[in-house]
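Here it is, the structure, as structure tokens.
A single protein chain has been removed from this complex, and every other one stays in its place.
Labels for the chains are A, B, C, D, E, F, G, H, I, J and K, by order of writing; each one numbers its residues from 1.
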Amino acid sequence: MTPTVLVLNGPNLNLLGTREPEIYGRDTLKSIEAACKKRAKGLGLKVAFRQSNNEGDLVDWVQQASKKYQALIVNAGAYTHTSVALLDALLATDLPVVEVHLSNIHQRDEFRHHSYVSKAADGVICGLGGIGYELALEALACRLGTVEDA
Amino acid sequence: MTPTVLVLNGPNLNLLGTREPEIYGRDTLKSIEAACKKRAKGLGLKVAFRQSNNEGDLVDWVQQASKKYQALIVNAGAYTHTSVALLDALLATDLPVVEVHLSNIHQRDEFRHHSYVSKAADGVICGLGGIGYELALEALACRLGTVEDA
Amino acid sequence: MTPTVLVLNGPNLNLLGTREPEIYGRDTLKSIEAACKKRAKGLGLKVAFRQSNNEGDLVDWVQQASKKYQALIVNAGAYTHTSVALLDALLATDLPVVEVHLSNIHQRDEFRHHSYVSKAADGVICGLGGIGYELALEALACRLGTVEDA
Amino acid sequence: MTPTVLVLNGPNLNLLGTREPEIYGRDTLKSIEAACKKRAKGLGLKVAFRQSNNEGDLVDWVQQASKKYQALIVNAGAYTHTSVALLDALLATDLPVVEVHLSNIHQRDEFRHHSYVSKAADGVICGLGGIGYELALEALACRLGTVEDA
Amino acid sequence: MTPTVLVLNGPNLNLLGTREPEIYGRDTLKSIEAACKKRAKGLGLKVAFRQSNNEGDLVDWVQQASKKYQALIVNAGAYTHTSVALLDALLATDLPVVEVHLSNIHQRDEFRHHSYVSKAADGVICGLGGIGYELALEALACRLGTVEDA
Amino acid sequence: MTPTVLVLNGPNLNLLGTREPEIYGRDTLKSIEAACKKRAKGLGLKVAFRQSNNEGDLVDWVQQASKKYQALIVNAGAYTHTSVALLDALLATDLPVVEVHLSNIHQRDEFRHHSYVSKAADGVICGLGGIGYELALEALACRLGTVEDA
Amino acid sequence: MTPTVLVLNGPNLNLLGTREPEIYGRDTLKSIEAACKKRAKGLGLKVAFRQSNNEGDLVDWVQQASKKYQALIVNAGAYTHTSVALLDALLATDLPVVEVHLSNIHQRDEFRHHSYVSKAADGVICGLGGIGYELALEALACRLGTVEDA
Amino acid sequence: MTPTVLVLNGPNLNLLGTREPEIYGRDTLKSIEAACKKRAKGLGLKVAFRQSNNEGDLVDWVQQASKKYQALIVNAGAYTHTSVALLDALLATDLPVVEVHLSNIHQRDEFRHHSYVSKAADGVICGLGGIGYELALEALACRLGTVEDA
Amino acid sequence: MTPTVLVLNGPNLNLLGTREPEIYGRDTLKSIEAACKKRAKGLGLKVAFRQSNNEGDLVDWVQQASKKYQALIVNAGAYTHTSVALLDALLATDLPVVEVHLSNIHQRDEFRHHSYVSKAADGVICGLGGIGYELALEALACRLGTVEDA
Amino acid sequence: MTPTVLVLNGPNLNLLGTREPEIYGRDTLKSIEAACKKRAKGLGLKVAFRQSNNEGDLVDWVQQASKKYQALIVNAGAYTHTSVALLDALLATDLPVVEVHLSNIHQRDEFRHHSYVSKAADGVICGLGGIGYELALEALACRLGTVEDA
Amino acid sequence: MTPTVLVLNGPNLNLLGTREPEIYGRDTLKSIEAACKKRAKGLGLKVAFRQSNNEGDLVDWVQQASKKYQALIVNAGAYTHTSVALLDALLATDLPVVEVHLSNIHQRDEFRHHSYVSKAADGVICGLGGIGYELALEALACRLGTVEDA
Partner (left out) sequence: MTPTVLVLNGPNLNLLGTREPEIYGRDTLKSIEAACKKRAKGLGLKVAFRQSNNEGDLVDWVQQASKKYQALIVNAGAYTHTSVALLDALLATDLPVVEVHLSNIHQRDEFRHHSYVSKAADGVICGLGGIGYELALEALACRLGTVEDA
């Protein structure tokens, strides 16, 4: 069966492409999803995209993920910096997790330098824009064995 | 002309594969270099690998990079956390820069959470092991236009 | 068309008038809403009041505000001090924003002195009780041009 | 009438028994609820159990508690450390409150040492596993007068 | 007798209109005074304006205020952040006090986020430009009973 | 043989009932001891009470405890916050340890929020007054198997 | 010639007796001056009292003191906590200096715990009310040799 | 009956006169005691002197003081900076307390600037050498009414 | 017309030559002024010297400087470290500013390491004694074009 | 006469060999004493061993040491990190002092990294286990001249 | 013999004129050297210029300086903020040292505000661009006596 990667997007990522494009770029979440689907196919994967502005939704989705998905990509937006609840949900899952940020959070406000998600993620990709999601997919494909590691 | 990416590796990365493999994995710098060369070819790029235990060497190489190279991948090892000199060299270059770490530095000692390199890098990839270098290559290929962005 | 100001109220503000009246006063949210409606009329404005105990609701409402409203008054209650998600939503809107607090947050617990909302608000009014909302309306009326600036 | 204690459980406590059992033990929330019901009976009390991953739900429940319940037991999970909104709801209630944690939060990550809930709780019990809930019930029974204080 | 509000302005506010207008706006202290006088009349109040670059003058004026004035508006400029002497004078007065800042001090340098004046003021209005003084007048009018609270 | 719990009480606890009763309640150490003895009997335990104002005595008693006792309850009073020596003694014992405080130390001075004892205790009970000792006894009874866990 | 002690009083001390009497007591600066004069006589000293709300005045007076006075008593009020200028003036004088505070500054706001004056004073007396000035006089009398040290 | 002041001296004060005389002066504890006795007589008081290197002794003595003494002078030496136990004992006594230090602790190591004793003492005298004890006696004499306040 | 440099000197600089000469040297402000006048002449400049112990005077002088002067040299003495008011005045002026200190403030007390003046000054010269003023003059002469830059 | 070194051991060191042997090793204090005695002989020294769990005992012993001993070895155990009283006693002695720790305190809890004893000791040896005492003896033998420095 | 000043330049200063000219200006190190040589001649001095990106080279050069040079000018670039090794070398030399920075480091990143070099330099000149080196030369000429102090 084709493994599926659940891609979780946190608050305000639904605004992508319109919100502060000088920071987040002009991709929309839709266009990123489309690119990921295309890329996933080439990697022997499927992807499912979700977005919520609600911390509890993200926690729910992470908790339920292992029943239907084989890996997680998490761009938790602002909850990256504040949500211990999300961290705990990620610590409780067995799925491989890659954290993604569109912008380089280390060049922004001091309070954006710290990530609770990083404490539970296998790897982190930030600052590379929408392609970061695709690179995360490839890293997970290697981990899941659908492509051969270089 | 095929663009070339200079891949700089900082202190102790020459020990890769033998040093604390539970943190850094069993890849050697040689095997990562080989994988990168193979991947680069597919991306329309070339790569040049260097390693030094000496902060000054890394600064020199960054300064001279723009004469012969079109992009930089920087895994500065321990100098990531201490070298303002390297930061300044990176701030002075026009080349695109992707920072790479094999381990997830945010799950290690507190003093490894902060990176001076991140202040000058376009993007950061960490915790994904040797494949992180390859993903960085792909991100740079998009930036340099040798592959089409998804 | 009469411009409308969306007035967002965060957690526990539905308890107003009963909760710690020595700090928050004896006005209820209902009576504040009534006073604002009356005042708004005199200023050539309309107001819409909302309250939620849920961080995600506040983020949703801010995101959707610019479609129907011309300005925002935000009393984010406790989320003032903890919600980067709300800050990001406010940074992404083009509407003028005035932050309001009933109590003087600078005379309370240390952790109430810092406001994420202030980083995105045009102005802040605190410590003046329910009339603070009305003064915010007047400031926005000037900004929106429905009254003449003194 | 038999007084009823509302037992609120925060994010990820629905995973109890499966999530990091070396930290949280092998009890499930169901088995804890059963034990509490049995103990409550002996103490002249009833208990109502709730769990949510959503900060806003916990705030709502605390706000409404005094209408139907006579006391609160709160294990706010990760919101213990981040939720000023929950603190404010607890400060606004007149019910006696006992905070419970299964693990000894003072032996875990630094950011788990601080509890906003403790600022509003009458007492705190942590590190004793599922029996902590039962001891909290007894403390409340004394407070409510359904058992005689020793 | 018409109550009079003493409006105290601290260092560099005499430069208003010429100094960093992108931060402080183009109003002069004179034009603000004129607007306040007009507004005061409508509110059943009188106003007296003073400005000094000298910390001691502000302390003197606060001390003497209760003999001739019924309320204080204080824009202490830079002394906001450094003057414990001014705080002590304000703590010693019985008059109602509203603190005003033209700019949103929470969006400026870190050292401008803290206000000693806020520890003694009933309310704070900042970031709304010159109209902030007028809103402060209205708040004081309510407090003094010369207008009816909404 | 009936297991015995050694209950250690630190400085100033001999004053209980007279010292700041609004914080510590009106129970005396004698009355708490009596209640514990009664409760212990029901739990199949015995208790031994000790009190000292001297840090060294508490260290001595913890060191010697395992020869005669099967568990420890420790209310170290002020040494809770300052005694690394006591922490080390507790770390060196194999006995189960429950820390007790009469008051909720998290609602008192900042320097009372940190407990060295918590780093070595299995569980912590605070803020519940004298009954906290009894609840600690029950928790230990479960641990020692003299009562059945619910 | 009878040595004279200059007694300097900082901001708001002119309000003594009326300002927050629960902190500063009901003595006025006049009554303290009178008591000091009487006591000084018995100690073979004279005293000169000054008060200003202006930091610069205090600096001026300290600078000029050694021409006419043989010792200093300094109650710098709020400037105690903020004035490096006053510290520098005191460091530059050869006169013996005793710092006095009416209230116990260590039991008040955190920012009142630090005194720049203490870095230059020979001794400090605080929390004893108006008699603190008299005790300072006696300490200086011993230092100046007008009374015999006990 | 003549009121008696208990004068407690902490660790190393038995070395007075020999230990670092450039900091503590050349008085011995004996000579200070003699001077205090003489002064006490003139003030209508008696004094009792004690010294211990043991924190627990100081706590014991403070606890028992109110049975035989009418006031306390406390020079807790190094325990000033570390003993919460002593603070708690002092908080529990009704006797007036004056804290004394021979040296000006604010001009010494950073860790000597903070005093737990100050949180419970009515007043503090430091840096004046042995005469500080005598001045403390006088302050207490006023408080106890054996001399008339100036 | 010969450009004139206003040289502002802060608190205690009138004591120069007598105050702590091991730190500040034996030059007096008079002798520095004389040397500057001589040097200014050679640089095609004039100088005006002022000194005050009063923060407000320095603010006033900076505000008025641009009417009569073409550049500023500021040795703010102790106000360097505490005066946001002076910083604001300097930020509001268009004149070039060089900050001077006689001593090397980075080798003195920690609280002297930070300078508010540096945030507004073009350049800083410290630790070189009286000649620092002359070097500042030369730097300003280059800036004003009265001498040719090397 | 053979010089004697007093070897002071702080709290819990009596447990050596049984307490956390993975940190402290399997030597007992007795076996270390025996080894030291043997080594001392070869170095022309004698040794006296003492241990106490009581801070005051250690202070007493340091105070009295110079009457009978020629040097000190101090392993203050947990008091290393908390005892200013012990520091003061060591500062008051003229004897040479070497601080010893069995474990490398810099690789343990953060609060064990700081040593008050180090502020008064001539040298420090840690992390070398029981032989650290012997090396300390040799260092003292050199200092006392009973062996020739290499 | 003409005294020679060794001018040491740290990392990235070889890029001068091309690197971030809005911060560092358009002078090259060559042009600064030329200007210094010219100025040196007029001051009776010679200069020798060196630059390295290597911390160790700077340490070596400082160590060897006193054999051939009479003074040092040090612009350590980024090593200013991180090199304790360079600080130690400077502390060990007897030569007079002036620290120079082209930009005003106090207006840049927080981590550039602190200089280890300042702890060993006689004086500091920053923010004045290339002419700062020349002013440093003049300061050293005065110190070396090749020109007369003004």
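We take it that a residue touches a chain if its C-beta (ideal position, glycine included) is under 8 Å from a C-beta of that chain, and two chains touch if they have at least 3 such contacts.
Quantities reported herein were computed from a predicted structural model and do not represent experimental measurements.
Q: Over the full complex, note down every shown chain the hidden chain is touching.
A: B, J, K
Q: Which of K:9, K:51 or K:82 touches the chain that is not shown?
A: Considering the complete complex, K:82 is the one touching the chain left out.
Q: Tell me which of B:9, B:52 or B:104 is the one touching the absent chain.
A: Per the contact definition at the top, the residue touching the missing chain is B:52.
Q: Considering the complete complex, identify which of J:48, J:128 or J:144 is in touch with the unshown chain.
A: Going through J:48, J:128 or J:144 one by one, J:128 is the residue touching the chain not shown.
Q: Footprint of the hidden chain on subunit J, which residues?
A: 35-36, 38-39, 98, 104, 106-107, 113-115, 118-119, 121-128, 130-132, 134-135, 138-139, 142, 149-150
Q: In the full complex, which bits of subunit B touch the chain not displayed? Write them out.
A: Residues of subunit B in touch with the missing chain: 10-12, 14-15, 18-20, 52-57, 77-79, 81-82, 111-112.
Q: For review purposes, identify every residue of subunit K that touches the missing chain, sorted by number.
A: Interface with the chain not displayed, on the subunit K side: 54-57, 59-60, 63, 82-85, 87-89, 91-92.
FYI, only the chains that are shown with their structure count from here on.
Q: State, to the nearest whole Å, the distance from the C-alpha centre of subunit B to the C-alpha centre of subunit I.
A: About 47 Å separates the centre of subunit B from that of subunit I.
Q: Name the residues of subunit I that each touch 2 or more other chains.
A: As it turns out, subunit I has residues touching two or more other chains at 54-57, 82.
Q: According to the definition already given, which pairs of chains are in contact?
A: A-B, A-C, A-D, B-K, C-D, C-E, D-F, E-G, E-I, F-H, F-J, G-H, G-I, H-J, I-K
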